[in-house]
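Heads up, the thing below is written out as structure tokens.
Only one protein chain is missing; all other protein chains are in place.
So that you can tell them apart, the chains are marked A, B and C in the order they are listed, and the count of residues begins at 1 in each.
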Amino acid sequence: MKTRYKLAGMLTALLLVVVGIFSLSSNVSAAGEGKITGTVKLTGTPPHAKTIDMSKDPVCQKAHAGDPAKVETVVAGADGGLANVVVYISEGYSGGATAATNPVSIDQKGCMYQPHVVAVDVNQPMKVVNSDQTTHNIHPLPAPGAGNTGWNKSQPPGSAPFDVTWKAEEIAIPVKCNIHPWMHGYIAVVKGPYGTSDDKGSYTIDNVPPGSYTLTAWQEDLGKQTAKVTVAAGKPGTADFTFKAK
Amino acid sequence: MHDMSAQAVHHHAPPTGFIRKYVFSLDHKVIGKQYYGLALLAVFIGMVLSWLMRIHLGWTNAAIPGLQWLSSSGAPGGVMTPEYYLELMTMHGTLMVFFVLTTAPFAAFGNYFLPIQVGAEDMPFPHFNMMSFWVTFVAFCVTVSSFFVGDGPPLAGWTSYAPLSAVGAVAGPGQGTGQVLWAAGIAIFCVGQLLGSLNFISTTLDMRCKGMSLWRLPLTAWAWFITSLMGLTAFAVLMPACILLILDHVAGTSFFVASNLVINDQLQPHSGGSTLLWQHLFWFFGHPEVYIAIVPGMGVVSHVLISAMRRPMLSHRVLIYSMLALAFLSYMVYGHHMFVSGMNPISSVAFSFPTLAITIPSTIIVLIWIGSLYGSRLRINSASLFALGFVSMFVSGGVSGFFLAQPSLDIMLHATYFVVGHFHLVMAVAAIFGIFAGTYYWFPKVTGRMMNETLGKVHFWFSFVGAYCIFMPFHYLGMAGNVRRYSAFVDDFMQPLIPVHKFITIAALVTGAAQFIFLYNLIYSRFKGAPAPQNPWEATSLEWTIPSPPPFDNFGGKLPVVYHDPYQYGVESSTGDYVMQDSPEKIQSVRDEA
Amino acid sequence: MRIAHNAIFLCGMVLSLGMTMATAQNAGTSSGYPTPKGDFTPAEQRGHGLYLRYCFECHGVAGDGEGDTAPFIDPKPRNFTLAVFKCRSTPTGTLPLDKDLEDTIERGIVHSNMPSWRPLRQEDRADLVAYIKTFSARWKTEKPGEPIKIPAEPAVTADRIKDGQAVFKRVECWKCHGVEGRANGPSADTLTDDQGRPIKPFNFHDSDRFKCGSTDQDMYRDFMTGLDGTPMPSFADNIKPDEAWDLVFYLRTLQPPASVNKKEKEIAKQLGLKPINPNAPAQSDSNQQQNNQPQSK
Partner (left out) sequence: MRRAFAATSHFKGQIIMAKIFAVTIILIAIGSAIPILRHTWVAPPDISTHGAQIDEQMSETMAEAGISFLAAQIILALFIWRYSSRRKDEKIRTFPGGATGLVAAAVILVGLEVMALGAFGVKAWAKVYFTPPGPNAMPVQAQAGQFAFYFRYPGPDGKFGPIHPDKIDEGTQNFYGLDTSNDPDAKDDVVTAELGVPVNREIHLLMHSKDLGHSFYVRELRVQQDFVPGLDVSLHFTATKTGKYEIVCTQLCGLGHYNMKAYLDVMSQEDFDKWMKEQAANQ
């Protein structure tokens, strides 16, 4: 059973790599051609964000002296902008990996994951950084059989950042630190261009070749939404999403 | 005692050809040497691991140069990660306990000298004997292979407490493949030791030469006999336990995993298992294992001391009875490892008294050693120095048992460095000193060359003082509540203790380095040492009646006949102040003063 | 000889290596419970494992109360296939709430071989209940009854105790439990449970603890729900809540002195309470035979 999954995973990975190589050459011209912008909003009252008690580890507590850290399950801005929403092209995108050159990074800072949700392209290098003066262990838990294998590595303070890549599309891989149980984040492995909403709720997807697509916006707690969008040469497409608070 | 000298014909001819002679040899002497080599390899690896651990404990965030090449993921940039520390710790314990303390004093020396000391040509089952070594070797390979498979060796410690060791990779790095390899390796190791024990028992009971009654066996032979009795029962418990552990991993059973465990936010699909069951099974093996490691040492030390003191022990038989008592009690005390484990507190009390009772046979043994020194003509050489060092170490480690045998004090001391100091002194260091004593004592017999005394004495001084510098402070750390198995000391109350750790680390590095003197001495003397006479120590037991190194069939086809108790020293005879066991000359023999 | 030996030896090596490699392959990945049999939910599946560890020796693998130790146990282990339970908060004849069963497992049943499983964890007990419910189809077809209401406990007074004694007489508790609650009533020896096995009524002079809990509320509940599967009926229809409390207080007076019934015993002493006389008309129980007072135990 398991081995079949592994096999499938490896095959997909192989396929993706091949496609990637092709698309890279073809995308060089297409790069920067079109983009998609929009905002994600939250209606209704956002849930009460519990404060996190970090008294277990003085280092963490010191990092948040004054304003204690809050749970980041749903982070809504003042004007209802919803942050940490991953927007990606779920249908209609033919190309392979894009922008695989610029590495995204997930930083362990103040015993929280920054960013809380990191989106990364298949096979795009993801840098894991530990800026704290305490040891973290970063422990992604991909769904079995989805093609990504989980691992669990400690990062003592001052140890070098390391790069990882993900083989298969998976939205989203929960990642946690066992040493600091409150630390939770998500790694959204998408195929093709993507954007992540900032705390105002606005996002941008670059490097989209002209065409019409189906966008999907994913929020860790509120689920997924889709929208259709068309991108013409020189004219960016726009798509807005609205999530309803539970 | 039926006469075996009549059919004094070897039941397998001397092998020709390299493989049969040195690799798959049936000769108990070669197998003994193979065991010794395996132990040397294991102890070397184990020592390097302990070095790395000590450096990390002393200077936690320091980069150890070159470590990143040993394991890029375990030590990015040479800075050891917590899981890598625990992995090293697990492998250190496993290698040392199983592949050094069990194989060297018991399997290695026993294989070589038990048949000679009972006056036999070989073990009764040479094939089993050879198989026991090679199975052990496979076990070694399997265990060590966990370094190179999956995400490294297990981090559950050499005790591999369930459910950490039973739930699989979800519990942490190394808990998947590594843990299974560990369990498989140990299960295989048990098979090897079971075969070996069978051989030892039957050798002692059936292969004794004419006149060699049980009471005329040297103390070493008795020690190996008692040890093999323990091994037969203890390893027979550990092996199934390891198999059940593997089943929990790969077959999805739930022997050791309770229900409703949520690990990494994942509800585990196990149910109905008992986590304490593993501890019971493991320690039912684990405590006899301690005596499997130390009793052969006691035998060797007594043997060496006697020929150095030029007199028999005050009482041959009381010593043997005491060792038997140790072996027997060791099965009724395993619960003292589990006082605060959640076991019924009443059983903790029940286990505490047999544990305290163990001090009685131990004290008898020590007192007889010391009492026999009285009025003796003590000869000081590397062997006897290490033997006396053994006595000192055994006492130092033993008294801390007073504390750990009491559940009320275990509340404070359990799982602290006090325990580490205790078992390292009484089990590890003492047993290793026994191995050294035996090596210096028997090397001339095995190789036909003397070891270099000067190097031996230098080696002793470094080891003796070093061992105390390393392991005495552990007790103080423990009393201050320094918890063991920590890869770094982040708790406030442990900060003042870190200098002690630094001191221990330096002591460990020096002492470890000094062991290379021994290694050099071993190799150098093997080829360049002064030629050894047949009986350099003027000893009486049978191994000194044959040439060194002994011929293939030990006694040249004519089995010896024994006329005396093993240790006839301090008597007037033609050869001096001692009489060989097989010399027919009539003497006023030294009686047991029991 | 040597050939044979080599064969054995090589087999040993190959086997051990093979085993190791094979295990190493699956290590850590397939760790889990065997695929659920039938249509078990995860909770039932976990309960199954727990049942096979703790319960089946008495209650039987099939849950029919015919475990290996059952022949030597009295009272007999519960037969789960009937889905009939003594200790419920629901009216007689109905299924109990899960809570009732969890409480029974946690509390254990005094005067029987059912121990208290308090050391087990609450969530494990819940799983056990989930599994026990798979033994009978009743749980699929029926719903648990509406739990009975237990009104606030009134203060104990002399009158209440007298009234309680009257109730004791009226609803003929004494037929089984005896006029002094010594389990020596006229029909005490003829009692059988639903399976036709002989069963004894409770002797109030034995202990202050009951099968289904020892508080006054528990006693009240026992009257109103009855203990299904035993001859103890439900009096929900012919005892008013107030009377039930009276009965509780009266029965307390029969029990050996303990912290729970100190008050009742005192009042009874002051009253000089005498055992009832079943034959006398309902009003005057006062002038009856003086022999052995309830307290004289």
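Details
Here is the rule we use: a residue touches a chain if its C-beta (ideal position, glycine included) is under 8 Å from a C-beta of that chain, and two chains touch if they have at least 3 such contacts.
Remember, it's a predicted structure, so these values are computed and weren't measured experimentally.
All shown chains touched by the missing chain in the whole complex, by label: A, B, C. The residue touching the chain not shown here, chosen from B:His28, B:Arg54, B:His127 or B:His414, is B:His414. The chain not shown here is touched by just one of B:Phe44, B:Trp134 or B:Tyr486, and that residue is B:Tyr486.
Contact with the undisplayed chain is limited, among B:Gln34, B:Gln68, B:Ser228 or B:Thr275, to B:Thr275. Checked against the full complex, the one of B:Ala62, B:Leu267 or B:Ile523 touching the unshown chain is B:Leu267.
In the complete assembly, the contact with the undisplayed chain comes from B:Val366, out of B:Val366, B:Ile432 or B:Leu542. Touching the chain that is not shown, out of B:Leu497, B:Ala514, B:Val561 or B:Ile587: B:Leu497 (per the contact rule at the top). Against the chain not shown here, subunit C presents residues 42, 118-124, 126.
Contact residues of subunit B toward the unshown chain are 81-83, 86, 155-157, 161-164, 167, 171-173, 175, 257-265, 267-268, 273-276, 309-311, 314-315, 318, 340-342, 345-346, 348-349, 352-353, 356-357, 359-360, 363-364, 366-368, 370-381, 385, 388, 391-392, 395-396, 399-400, 402-403, 405-412, 414-416, 457, 464-465, 468, 472, 476-477, 479-481, 483-493, 497, 500, 533, 535-538, 569-570, 575-577, 593-594.
Residues of subunit A in contact with the chain left out of this view: 50-57, 71, 73, 134-135, 137, 152, 154, 174, 176, 178-182, 184.
As a working rule, only the chains that are shown with their structure count from here on.
With centres taken as mean C-alpha coordinates, the chain found closest to the middle of all protein C-alpha atoms is B.
Separating the centre of subunit A from that of subunit B, both taken as means of CA atoms, is a distance of 54 Å. Inter-chain centre distance (subunit B to subunit C, centres taken as mean C-alpha positions): 55 Å. The set of subunit C residues that touch two or more partner chains comprises 26, 29-30. In subunit A, there is no position where the chain touches two or more neighbouring chains simultaneously.
Subunit C contributes residues 5, 8-9, 12-13, 16-17, 19-20, 22-24, 26-34, 42, 45-54, 121, 123-124, 127 to its touches with subunit B in the complex. For subunit A in complex with subunit B, the residues that touch the partner chain are 57, 134-135, 137, 139, 141, 150-160, 162, 174, 176, 178. Residues 60-61, 73, 76-77, 79-84, 151, 169, 172-173, 264-266, 488, 490 of subunit B are the ones touching subunit A in the complex.
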